[in-house]
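Before I ask anything, let me first share the structure, which is written out below as structure tokens.
As you look at this complex, bear in mind that one protein chain is not there, while each of the others sits in place.
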Amino acid sequence: MKTRLKRLLRRLVHASVLERIAISVASLLAAIVVGGVLVFVSGAYASCQAGLNVAGFTFCYNPMQVFYELFFGAIGHPLEGDWALRNYNLAETLAQTTLLIFTGLSFAVAFRAGLFNIGTQGQLIMGSLATAVTVLYASVIVPSGFIGTVVLIPLGLLAGAVAGGLYGAIPGALKAYADANEVITTIMLNFVAGGVAATLLAWQFQDPESTNQQTESIPAYAEIPNVPFLGFSGRWNFSLLALAFAIVCMIGIAWMLSRTAFGYELRTSGVQPEAAAYSGVDEKRMIVGAMTLSGALGGIGGSLWVLMVQGEWITSVPDLGFDGIAVSILAGNSPLGIGASAFLFGLLDSGSQSISTATDVPPELVGILSGLIILFVAMPEFFRMIGGRYVDFEDVQPVQTDGGEPVEGGEDDA
Amino acid sequence: MSEPGPGQTDDAGVGGTASASDLAVHLDGITKRFPGVIANDDVDLRVERGTVHALLGENGAGKTTLMNVLYGLYEPNEGDVVVDGTTRSFSSPRDAIDAGVGMIHQHFMLVDTMTVAENIALGNEPRKWFGLAVDRERVTREIRDLCDRYGFDVDPDAKVADCSVGVQQRVEILKALYRGADVLILDEPTAVLTPQEVEGLYDVLEELTDQGKTIIFITHKLGEATHAADAITVLRDGESVSTVDPNTTTRSDLAEHMVGREVLLEAETEANDAGETVLSVADLTVEDSRGVEAVSGIDLEVRAGEVLGIAGVDGNGQAELVEAITGLRQPEAGTISMAGAEITEWSRRDRIDAGMSYIPEDRHTRGLVMPFDLVENGVLGSQRAETFAQSNQIDWGAVREHSEDIIETYDVRPPNADADAEAFSGGNQQKFIVGREFERDPELVVATHPTRGVDIGSTEFIHERLLELRREGVAIVLISSNLDEVRSLSDRLAVIYEGSFMDVTDPESLTEETLGLLMAGEDPDDADEASTTAEPVSEFGSERRGER
Amino acid sequence: MRNPFSILKGWYNRRPAAVLAVSALTLVVFLWATPASWQAATLRLAVPIALAALGGIFAEKSGVINIGIEGLLIVSAFSAIVATFWLGGGESTFTISHHWWGLLAGVLVSTLFALLFAIVCIEFKADQIIAGLALWLIALGLAPFVSRLVFESPNTSDVGTFDNVTIPLLSEIPLFGHLLFDTPPQVYIMLGAFVFGWFVLNHTRFGRWVVASGENPKALDTAGVDVQRVRYTAVILSGVFAGLGGAGFALGYLGTFTGTGETVIDGRGFIAIATYLLANYHPVGALGGSLLFAGLDAMQTQLQGAGISVPTNLIQIIPHATVIVVIALVGRTRLPDAAGDHYESGED
Partner (left out) sequence: VGGFGDEDESEYQVGMVYSTGGLGDNSFNDMASQGIDDATDEFDVGYQESEPSEQSEFDNMQRDYAEPGDYDLVTCVGYEQEDALEDNAEEYDEQNFIIIDTVVDADNVRSYTFDEPGGSFQVGHLAGLLTTEEFSAGDSETDPDETVVGFVGGDESPLIESFEAGFTAGVEYANDDVDVESIYVDSFDDTSGGREAASTLYEDQGADIIFHAAGGAGIGVFQVAEEEGRFAIGVDADQSVQEEDYADVILASMVKRVDEAVLTAVESIVNDEFEGGDVEELGLEDDGVDVVLGDTIGDEIPDDILDELEESEEEIIDGDIDVPDDPDDV
């Protein structure tokens, strides 16, 4: 496992930025092609009044229309009349982008430290509940209005970060001190988070007025405010301020990884834990630390979901944590790449709603697409084989300058 | 056995005197290319039936590659493989095995979790119950038969992981014999053995040739080749330089063939006054990762300007001892002090800050972060030092300057700080590590196998630098399995065996033979009484050739 | 820390008779004291976990970590239901032979997906964990996608379940006869698969090769066995076993497939992975672990039925929490040395 991860990381870190971008774009295109074929073929099994007749089959779905809706619907159909930049669909897309930046960063930070944190979802659940509860309780003593906004929002974010961080620290500690495989524990902790959060809710925080399993709504002044003039309509669940915060965090993480001693140690632990230990890093503390940071980022994602989108905590928390894995992997786990990747997945998410209203194609298509994207990103070799015929991808040649020991073969040697 | 010929012959030499039908193996004009490297360049090799044929060459000369071609792991770009007079084209080891070729690799090809019997039968399991199940009884029986025939003492039901290296080697040989191999290739079989185990191996080889098997024996140690082989083929830079008769060839001739120039076989040390005690270890007990006691109650002391050498066969607790000293492993008992302060509980970080440099055994996993470039590797270990990081922010400009200095001073080639560590050859990687650790301004240097896998030129340079530090008053612990190295560089030499020091003495007073006995865990005083004929070390056992 | 399984083995080696007697007695008391419906439910709920775990053992022992086994359960369960539905002419069907064809279809689809996974991992050297996650996500989208085409809902229609197969006489044995010998076919399949899997792993050449391919593929290669072929076969076998598990669960227990959320499979594939890790890749241990988790799962409703008012949400996480606790206590099981690594013959 260790060598495996090491090799993978080595390969990912190794690939030049250009190659990484090329592979990500190629993966996206490949996923779209496969998805398009799937849509077209499945159109033969759907029932419709009219369709394209080919070879005795009636094909109901037009893949072009589907992808048109998916990508252009998500930004409000810019090619059609009276398009405004600040439209509802784009707001939805950007709201999703904001949240996915955090869950993507959460996965990336752990991954760069050599840890597979599949548990962002659970950390997000805990963070979001903590945010909602903290804000609700604090709003009783904090004055409303502007002061309330200024106090409650940072407080809510802090609560989310702390709760998410603590919940992320659990699998970290289990790995560091009990050698428990984090892939398994984080997956299990996702299930546990859902159950524990729902139980806590029922036990103490349930909104007595509501038939749903949810907390009371947070006061309006605790919702992330809109930027006047510049921002999108206030009744939509999106705030430019939150997006800006996400971008700042993204740049901050990128800076942390490349410029600070902690970031250097984290990256070293990720590619070669033995080398990190050699350089004076306490491996166990690094594992716990990286998982805590990762969990905190997931928790902040949860905070924003409550403070910007949902306005209260409900038991059915959307699958932002799982999508974050896809976001990060597509971005090659690079913090800056996550911005673009999160926007793409934001498009997919909001586009899936356009698909479901504008076409008869099942919106689950989007789930398949993101799975396919990950699958293709996972096999750069596939594109190298195809691309190798046209471009020379191999960027590192062993340097033989003396008769020393031969440089080991590729990273993939057995 | 062939007639002893003149010292050096042309390619037709030793092999050429025998008729073609006597050749067990004939590799004819083999060329094997890898991207950027020609590993074998038109190599000829003729091996007579029933002989031991040594394949001699430096690191990277192409020995292993050539044998991998013979074993069907690689297909040659050019040339023919002739086994038993028939030209073959092997596309996999399966074909080679079927043609009666067996290979014992440099790194054993054994599955640790399986038993000896399962390993030996792997891929050739006999079956019972209409071919459904493996016939384990038959495997066990056949292995017992083989053991009886060749005088091996191997338990077929033991787990390979529990076997000693020597036994594992016999398992590899049995594996080849079980498959009916007539030609056995052994790739550097002595690298992991004690001198005494090496003797045992020679006996096995003799037994095998007596029974008509043919042996090809890869080594880069001159003494072994002259001692055990009936013919020696020297490879250099992928080409076959010559085939010679060991009886009529001197070691220095062979060395010249191998390296292509005259070689100095010993490094020089001069007397030096040792100063204050820098490192002292008392009654240290350390467990390995499996919880087995690897170091038992070791005491040692190193003073400023002194080199303490620790010799021993790999796996006798050196790794754990070093890890305990450098702070990578917590000892079970005992104390470690540095410059008067007890550091047993200190973290690795604190020890680095206190001036402890460490050249790790494994540069690929510890010493360098392979996917990082040399700039980033230059700060490994100093990433929180004042010089490079203020308030935890790394000053990459300063780090780059530092790394480029190391590259220049230590002649790291190519001089490109932006290339990833894994793109450098082993020798250059090692020079960079040595530079980084030496330039830390250390009080104490722990150097583990500092020249392992490094070519002669770089080795000389690293030795020079080490002695320079010693002159500057740095305390040095040198761990090496290269006996020449520890003996020539150390002021005092300790021999470690199963976690304890056998003896700590002046290296000059040790003979090759006593050293070997100590490394094998035997008390040389007892042995001395039995045999009074201790050989002078400088002869490296080459005289014993006559005893065969 | 030592694996509890090996501790048990240690005891067994010293006092076989006593250990056997105690285990038998415990089992008898246990069977006698616990409700019959719970025992039956446990056995049936264990089917997908146990068979997925058996498949996972083969793949991972050969060196390919198949974390996508959850996805295999999903596609096999779903396609088994769809195939059964279609064979019934688009009507819900209760004709038994349709179910058998449905089972076959489920296994085939799962095997195809496993083959795809094998090609991606072995041919194109994809990272196994990421490719496995992708496999899961694709299945998670594909099943409800196709379901909407066929049934206009992410949930399928009901096609009914297998009938119990009762073995005369044997099913009359007190205490466990009705449990083991009056039970739907997928339970027999599960038990048979375990005997088969254990035999293949421990007694056949292929079983030895699988182990060698995961521990030291180079050793296997130099012994003249094609490592890639062993790995392909092992991964495909994992598809067959997972397919039997998913399809058997769907056709023998559920009768429908629910495609919303994490689908009706709901993480059972991941529990399977935890199970074989706990059992240290031993088939018999994995079967035991599967029964344990299935038993905990079935206990939820039992507790409610018994009027014990623990919050449902809390009861539902018992199996998952147990996995965490056990993994933390046992520590990391030793993965096969080469698990997760690519192997290509001829590289040095």
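Chains here go by letter, A, B and C, matching the order in which they are written, and residues are numbered from 1 within each.
Keep this in mind: a contact is a pair of C-beta atoms (placed from the backbone, for glycine too) under 8 Å apart; a residue touches a chain by one contact, two chains touch by 3 or more.
Here the structure is a predicted model, which means the values were calculated and not measured.
Peer 1: Report, in label order, the displayed chains that the undisplayed chain touches.
Peer 2: Within the full complex, the chain not displayed touches A, C.
Peer 1: With respect to the chain omitted from the figure, which of C:S76, C:S157, C:T275 or C:S290 is a touching residue?
Peer 2: Per the contact definition at the top, the residue touching the missing chain is C:S157.
Peer 1: Out of A:S294, A:T315 or A:N333, point to the residue that touches the absent chain in the complete complex.
Peer 2: The missing chain is touched by A:T315.
Peer 1: Contact with the hidden chain only, please: which chain A residues?
Peer 2: Looking at chain A, the ones touching the missing chain are residues 43, 48-52, 59-62, 64-65, 68-69, 88, 92, 210-214, 217, 235-237, 310-312, 314-318, 353, 356-357, 359-360.
Peer 1: Which chain C residues would touch the chain omitted from the figure, given the whole complex?
Peer 2: The missing chain touches chain C at positions 35-38, 40-41, 45, 92, 94, 151-158, 160-161, 164, 253-256, 258, 260-261, 264, 266, 298, 300-302, 304-305, 307, 312-313, 316.
FYI, only the chains that are shown with their structure count from here on.
Peer 1: Once you draw an edge for every pair of touching chains, what topology comes out, line, ring, star, complete or other?
Peer 2: Graph shape here is complete: every pair of chains touches.
Peer 1: Rounded to a whole Å, what is the gap between the Cα centroids of chain A and chain C?
Peer 2: Taking the mean C-alpha position of each chain, the two centres sit 30 Å apart.
Peer 1: List the centre-to-centre spacing of chain A and chain B in whole Å, with centres computed as mean CA coordinates.
Peer 2: That gives a centre separation of 48 Å.
Peer 1: What is the distance, in whole Å, between the centres of chain B and chain C, each centre taken as the mean of its C-alpha atoms?
Peer 2: About 46 Å separates the centre of chain B from that of chain C.
Peer 1: On chain C, where are the residues touching two or more other chains?
Peer 2: Answer for chain C, listing residues that touch two or more other chains: 218, 348.
Peer 1: Enumerate the residues of chain B that touch no fewer than two other chains.
Peer 2: Not one residue in chain B touches at least two other chains.
Peer 1: Using the touch definition up top, name the residues of chain A that touch chain B in the complex.
Peer 2: Within the complex, chain A touches chain B at residues 9-10, 13-14, 259-262, 264-265, 268, 271-272, 274-275, 277-282, 396-408.
Peer 1: With touch defined as at the start, can you tell me which chain C residues reach chain B in the complex?
Peer 2: Answer in residue numbers: 199, 203-205, 208-209, 211-212, 215-216, 218-226, 337, 345-346, 348.
Peer 1: Which part of chain B faces chain A closely enough to touch in the complex?
Peer 2: 35-37, 58-60, 237, 328, 347-349, 352, 358, 360, 362, 364-372, 376, 379-381, 383-384, 389, 392-394, 396, 413-414, 419-420, 422-430, 453-455, 457-458
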